[in-house]
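Omission of a single protein chain aside, the complex is shown with its protein chains in their original locations.
Labels for the chains are A, B and C, by order of writing; each one numbers its residues from 1.
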Amino acid sequence: MDFFFSEKVKRLQQELTSFMDEHIYPNEMLFEEQLNQFPDRFSGNPQIMDELKAKAKEAGLWNLFLPDAKEGAGLTNLEYAPLCEIMGRSFIAPEVFNCNAPDTGNMEVLVRYGTEQQKALWLRPLLDGEIRSAFAMTEPDVASSDATNISIDIQSDGDEYVINGRKWWSSGAGDPRCKVLILMGKTNPHADRHKQQSMIIVPMDTKGVKIKRMLPVFGYDHAPHGHAEIEFKNVRVPKSNLLLGEGRGFEIAQGRLGPGRIHHCMRTIGAAERALELMCERAVKRTPFGKPLAKQGVVGEWIATSRIEIEQARLLTLKAASMMDTVGNKVAKKEIAMIKVIAPQMALRVIDRAIQAFGAAGVSEDVPLAAMYANIRTLRIADGPDEVHLAAIAKQELKPYLQSPITVGEE
Amino acid sequence: MDFFFSEKVKRLQQELTSFMDEHIYPNEMLFEEQLNQFPDRFSGNPQIMDELKAKAKEAGLWNLFLPDAKEGAGLTNLEYAPLCEIMGRSFIAPEVFNCNAPDTGNMEVLVRYGTEQQKALWLRPLLDGEIRSAFAMTEPDVASSDATNISIDIQSDGDEYVINGRKWWSSGAGDPRCKVLILMGKTNPHADRHKQQSMIIVPMDTKGVKIKRMLPVFGYDHAPHGHAEIEFKNVRVPKSNLLLGEGRGFEIAQGRLGPGRIHHCMRTIGAAERALELMCERAVKRTPFGKPLAKQGVVGEWIATSRIEIEQARLLTLKAASMMDTVGNKVAKKEIAMIKVIAPQMALRVIDRAIQAFGAAGVSEDVPLAAMYANIRTLRIADGPDEVHLAAIAKQELKPYLQSPITVGEE
Amino acid sequence: MDFFFSEKVKRLQQELTSFMDEHIYPNEMLFEEQLNQFPDRFSGNPQIMDELKAKAKEAGLWNLFLPDAKEGAGLTNLEYAPLCEIMGRSFIAPEVFNCNAPDTGNMEVLVRYGTEQQKALWLRPLLDGEIRSAFAMTEPDVASSDATNISIDIQSDGDEYVINGRKWWSSGAGDPRCKVLILMGKTNPHADRHKQQSMIIVPMDTKGVKIKRMLPVFGYDHAPHGHAEIEFKNVRVPKSNLLLGEGRGFEIAQGRLGPGRIHHCMRTIGAAERALELMCERAVKRTPFGKPLAKQGVVGEWIATSRIEIEQARLLTLKAASMMDTVGNKVAKKEIAMIKVIAPQMALRVIDRAIQAFGAAGVSEDVPLAAMYANIRTLRIADGPDEVHLAAIAKQELKPYLQSPITVGEE
Partner (left out) sequence: MDFFFSEKVKRLQQELTSFMDEHIYPNEMLFEEQLNQFPDRFSGNPQIMDELKAKAKEAGLWNLFLPDAKEGAGLTNLEYAPLCEIMGRSFIAPEVFNCNAPDTGNMEVLVRYGTEQQKALWLRPLLDGEIRSAFAMTEPDVASSDATNISIDIQSDGDEYVINGRKWWSSGAGDPRCKVLILMGKTNPHADRHKQQSMIIVPMDTKGVKIKRMLPVFGYDHAPHGHAEIEFKNVRVPKSNLLLGEGRGFEIAQGRLGPGRIHHCMRTIGAAERALELMCERAVKRTPFGKPLAKQGVVGEWIATSRIEIEQARLLTLKAASMMDTVGNKVAKKEIAMIKVIAPQMALRVIDRAIQAFGAAGVSEDVPLAAMYANIRTLRIADGPDEVHLAAIAKQELKPYLQSPITVGEE
């Protein structure tokens, strides 16, 4: 057991941190300003983003998330985790480094399961940061916290599949550069419970794909990325667009969940770390009632408690990452569930304290805290609400105590 | 001691509730839709608002907040509290009944301290709901949680005062119908600490008054009302615009705080109550994993705990209202501080649970929860952050234990 | 609605408070000292207790709990609540005023359901404070949180009932003056679920009644009162000892629960109030790092938060008491459940903060805080754990939302 990062990781941390200081933070406001100059916040992509992406590529800070050593950085989860954390400090950073969800998950799926044709068409431009993609999983009409409920209809018809139904919270679909989405739907309602669903590639310009609206998160639109409600009306795609095979949607979903969750957690920890930094800065600079906030009442405890909570969540996340690398996602599933629950809960507490320390500025656009809060609040819901994951952890924890599986295993 | 509302109050509760059911809730979405049809969300007022106001006036549900029996309903705080709570259930309701902040506070100030001329010019159209007003208190450059810090410059110059400086979070100033604001500023920096500030009436169209930007709250613009950052550049108003007298700003501020705080608390409790209702509806209707949420894990505890928390906060608020009526705002100041702290904290917990029960819909525009959350989150900051009020409560609580005022009173 | 106590209540509050100041607090330590001088802490009753009881009787502060005007004070629940609260401030006070559980509940049961003979034998000496009694409800072998599980065997045999089985947590049974207990057991396992149990009077000296051990609570023995584990082995009592009738145990239990719960809550609030007072005293007197605790970090917030929490719980308890008086225990059952949950939870938080403010002294015998904590911790379990009451509240709360009772009512 040892708690030090490798030299390689430390070097990358340093490079990323310098890049953030030099290029990212100073341009956060500019990104918003450029976005506001479009007729509609979902109609274009701020030029600064392209400039920053070019710089990141040039600096070799590109596709760090991809464990594949040929196309990506070939980092383990444990190596990538502290880097992903740094990117999580700014809402514009993940895309700059081509490491933003759901593109990362989509790229991984394509690397692992894509055919050569699928790779050429969609993986290549995604890896190059030329297009964006979406992931259409959640549905408005069913409780998607139980993924077996996913029921959008995928019918086989000759050489094609025909898709009908609705999705929502398809993140990334608002971007004019979003050219493709991966959709999970039901190909066979009569199969075994975990064999009913498949994943399929749907180009955004396919006839019948219609964005009904972009969903706000609290009052934020998250443009140009955004979260779309999409109608699929007799959407026809060639059978070659299917991923891995009919009925294997669940299998693919499982595969992408582990990394996806850990990435979200690391970014969340980065956001919490930045919130703590902002709170500390505020605490020494602001002097109501004649002395710095840092010396008043509870602010010191907020800072100390936040530090403790962040450190704990970070260590558990790193341990989960390490387990994924060494014993595999399946064995690590309890740890992954644990961080899925605790990282956002922790970050929300830290950010909320920071907001309180900032007063009115904290809820405004002048500091990134309220935006962070709204964004991270969704992580207690997305990909299964906390309660589902806590139940899963409890189930695992209780396993050794069940004398006979029948007694308690009935449900 | 008795815990029953009077017949008069019960009748008004019933009337208000019917009005809400019939006219308010069904038009919340329409209000937003009409607002979105303006070229700019701060450029007009949805027509439905005018229609609803006419209906409310006709129904005699108008200016209920005003203790003045001639111009208002002549209700005590204890009588108005449960009515104000009902209005707090919908973000559009307070204005419909001409009971929204900061107009209510401004009207009260004018009733109490306004000259006949001031009343004719500004109170009359406010009472009639023809114009809107703002209150310019908070400043970006000082810690406004300590109100003695308020320092925008008001210089006497002949028959006029000249105002220079900046305010922000001037709520209501975004509305095109907002014709006037009451501003707190410093007329004499050399006077006693509590005699330096004055309040003055500033018509919005006075030369030099410039809205720099509208501040978002968690991404929400709260249009058309909004929260403005305003620049005052050589703004000249006649001396007759001063309220009560030079150096008496603090005195007026104190007077308006009590009712203002209790109104916010009651509305907050109303919002919490609606969130609980929404959570209950969801809990019986939503059936992930094959049985209603209400029967799963912790949702029952969320509901029960929310009920307990709401009841407790409501009773304390009613007690504070009753004390204001019987022993006066000054004696009731500990109780007022207590509800100022607890009502928003309580409501945020309740709303957050409801959001979690709703899943993704909870953070979107489809239910009013995220908007409520953002709105009420500001109440832990506005008019003094929780920490300042807790310190005040502690000070009061400790008074009887101080053997000599010198020992602990030094700070 | 009004929040003022009647003159009668205020006078009694004053009298009780004076009595507490003069006679109770100064003798708490003496009580323990005298108890420690017995060969065994369950072998005698400190003389000071008898002296204090005589004084209380003389002062007319006796049997205040009893709504029966002939035998008791004839106070309503709302009138008794604030008095019971005062008694709850000291662990020796309730007995001094002959208002301690379970004697109060037993006396009420005897007043309501006792035959003349039962009253003469047991009620009279209890009312006079000459004997003590116990209540044997909870059983070690079943989950007593569900009272239908109570299953100690009561067999009819000629003119007698024969009792066999075990009870535990029979509070009060350790006292050498405890002469009788009321036992709940099963007379008919085949009757309807709520008609299987009966209540029966068992004199402590009946053959076959054996105290197996006295159960500690966090290391405290609560002597001489105590909590007994009792074995009943062929215990024979005459049929005339049955209360109300066979199968009516549940009915009696329900009747005693309302007042019992509210009394516990009021005493708990009194304990919390005393803890807050101790914390305030400590906060102004203790000066680590050169200034009073009251001025350091979070102690002020602890005090303010405790005040808020106490006030809220007190008001809800008073409201529940008022509802019991006006609309009856049955209608008030949600409110009773609410205070059953919140009063102990609140008090534990307040006391824990006070312990922390006292440092090492806080967990010792030098201040009553740790003892209060342990005592009140049991109230989150006794008479149904919090979780059972929260579920009951949720069920009530959800009732109006159930379109059809079948959907959710199945469990």
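For the reader, a short list of remarks on this structure follows.
Here is the rule we use: contacts are C-beta pairs under 8 Å (C-beta built on N, C-alpha and C of every residue); 3 or more make two chains touch, one makes a residue touch a chain.
Predicted, not measured: the structure shown is a model, and the values here were computed from it.
When the whole complex is considered, the residue among C:N164, C:Q254 or C:Q356 that touches the unshown chain is C:Q356. Only one of C:Q14, C:S43, C:N149 or C:S240 touches the absent chain when the whole complex is considered: C:N149. In the complete complex, the hidden chain is touched by one of A:A120, A:A191, A:I308 or A:V331, namely A:I308.
Annotation for chain A: contacts to the undisplayed chain at residues 1-6, 78, 276, 280-281, 283-284, 292, 294-295, 299-301, 303-305, 307-308, 311-313, 315-316, 318-319, 322-323, 326, 334-335, 338, 341-342, 387, 389-395, 397-398, 400-403, 407-408, 411. If you put the missing chain back, the residues of chain C touching it would be 138, 140, 143-146, 149, 168-169, 215-221, 286-289, 296-299, 355-356, 359-365, 370-371, 373-374, 377-378, 380-382, 385-387, 390-391. Considering the complete assembly, chain B touches the hidden chain via residues 297-298, 300-301.
Quick note on the criterion: only the chains that are shown with their structure count from here on.
Inter-chain centre distance (chain A to chain B, centres taken as mean C-alpha positions): 37 Å. Rounded to whole angstrom, the centroid-to-centroid distance between chain A and chain C, based on C-alpha atoms, equals 52 Å.
Multi-chain contact residues, meaning those touching two or more other chains, occur in chain B at positions 299, 387, 390-391.
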